[in-house]
Each structure stands twice: as structure tokens, then as C-alpha cells.
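Step one of this worksheet: look at the structure below.
Removed from the display is one protein chain of the complex; every other protein chain stays in position.
Showing subunit A:
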Amino acid sequence: MSLTTAHSVVAPSANSKRIAGVIIVAYALISIVPLLWIFATSFKTPPDSIAYPPKIVFQPSLEGYCNLFTTRTRQTPEYINSLGPATGLCDATVRKRNMVIAGPSNFVPRFVNSLIIAFGSTFCAVFLGTLSAYGFSRFKVPLADDLLFFILSTRFMPPIAVAIPIYLMYRELGLSDTALGMILLYTAVNVSLAVWLLKGFIDEIPREYEEAAMIDGYTRLQAFWRTVLPQATTGIAATAIFCLIFAWNEYAFAALLTSGTAQTAPPFIPTIIGEGGQDWPAVAAGTTIFLVPILVFTILLRKQLLRGITFGAVRK
């Protein structure tokens, strides 16, 4: 669109573009302030983090990250002085607070749990969702509308409403505090979303593609794999992001059903604060690191996500 085409009916004018830009920038700033605050807090010292008025300019420190990854014990100054020289930056930092590092914290295993459970359940939900969506889209499924409604109805109530029965079931089945149990649970919650989103995408792929492939000597499954799947990547990527965001951020079930070996990061991060005073920088550090995978995943798939939000309206 060149500047010489004045008064186009469809192209936005320079003025409306400017106004839209201002609104978007303002909204982005408002949304990003809490994130910036958490990011800044993660580099403050504990005293700086609770200073009033809040410090905008401060001396950055890695104490929050040190505290996040370690457990520490309080010792007398005499004992600390009797130790040899500090073995690293974190060691030196905690000694200034009359503490020594006792060992690694549980943050890394909890973070790994989150990765396994979130990506595992996303994969399962998208895999099952793609196959069911294809089935609903292409075959005459008896009672298809009722089944689709039933699948959707699993999302009608807040998940926490079924927390107690699920808690009891999981205890009986031995799924409490296991990664498998959490993957099953998040898959069950996400699969309805996946079926509905993906059915829309697959409905838009003309069936002539598979028919042509089947005439050319492919079985239906091969035709699905070679012709439908490559064209559904946009929808699959968008669905995967939505599923991943849910599973990654889920707190209520994780707090209820995991306490030890399978605990995910969301219920773990708040517990950091209890270890030795109000350690806001460590909590902020945990939150900052927690945001990274979803940020990377979203940036990698941002094109597909944008198209996914418009539900294929701009496909052709």
C-alpha cells in the first residue's frame, strides 16, 4: 500500500493506524509491568526487595538465584571464618548472611517434573485430539454431534469441582504424586479443547487430497500422514501451545495431587518463601525461569499461533 492511494475504503488511514498503535503499546506496557517487576525483583537483594518506597534503581545481585538453587543453614560467624575461602559466587554471597550452602534445592527436579508432565500431556492431548478430530471430520460417526457435545461438556465445570473424587481415585489407583497420573489428568482436560480446535482445522482441508492419495495407492492412514498432517501443522501448533500453556500453569490439581517426587514447579515455587524469611528474590527468580520454556515455545511457533487464533480465517 503506497502513500499515494488516498481514501481507500479498506485500508486503514494513517490516523487510525496511529491511534491503534498507541492503544496497543499502552496495553502491552500495562501487561508487561508485572513481568518486569518480577524480573527486576529476581535480581534484588532480600532487603532491597521489601524496601519502601520500592527501589527502581538498585545494585543487581544474584542472591535470589543462589537461594533458589540451594538450601542453606545458619552458622555462627566463628564457624564461617574457620572455613576456607568461598568456592564460588553463591558461596560468598550466602556467607555474608551468616549461612553456608547445605546442598542443592528441589527446584531443578521440580522444574524437570513440570517439563515432563506439561510436554508429555500436550503430546498425548494433541495426538489423541488430531486422530479423533480427523475421525469426526471425515467419517459418519453415529451420534457425532452428541459425542462432540459430551467431549466439550467435560470443560463446563471448573476442574477443581472434581478435585476430591479425582484425589480419592488417584489414591486408590496409586497415581497420586506420579508423573503418569499428572500426564493422564492434563491430557484428559486438554483433549476436549484439542478435538474441537483441530476439528475446525481439519474440516477446512478438502477431502479430495486424501481421496487423490488413496486412488494413487496409499492406505487411508498413509494418506492422512502424507497429505492431511502436513496441511494441519498450523492448527496442530496452535492447539499444542494452548494445551501446553494450560498444563504448564496448572496449579490447583498439582498442589492437591503432587507433594513429593512428581511435584511440578507451580506448587513448589511458593514454598521457597518459607525457607529463611521472606525470600522474594528467590521466588521471583523461580518465576522468571519458569516463564522461559513457554516463552521460547511461543516465540518459535508464533506464526502458527497467530493464525490459530484467527481459526484459519486467513488460510487462503
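The rule is simple: contacts are C-beta pairs under 8 Å (C-beta built on N, C-alpha and C of every residue); 3 or more make two chains touch, one makes a residue touch a chain; residues count from 1.
Note that contacts and distances are computed from a predicted model.
Student: Using the UniProt record as the reference, specify the protein name of the hidden chain from among "Carbon-monoxide dehydrogenase medium subunit", "ABC transporter ATP-binding protein", "ATP synthase subunit b" or "Thiolase family protein".
Tutor: Options "Carbon-monoxide dehydrogenase medium subunit", "ABC transporter ATP-binding protein", "ATP synthase subunit b" or "Thiolase family protein" narrow down to "ABC transporter ATP-binding protein" for the missing chain.
Student: Would you mind spotting which of A:Phe58, A:Trp196 or A:Tyr218 touches the chain that isn't drawn?
Tutor: Of all options in A:Phe58, A:Trp196 or A:Tyr218, contact with the hidden chain holds for A:Tyr218.
Student: Looking at A:Thr227, A:Thr287 or A:Gln304, which makes contact with the chain not pictured?
Tutor: A:Thr227
Student: Please output the residues of subunit A touching the missing chain, sorted low to high.
Tutor: The list for subunit A reads 206, 208-209, 211-219, 222, 226-227, 230-231.
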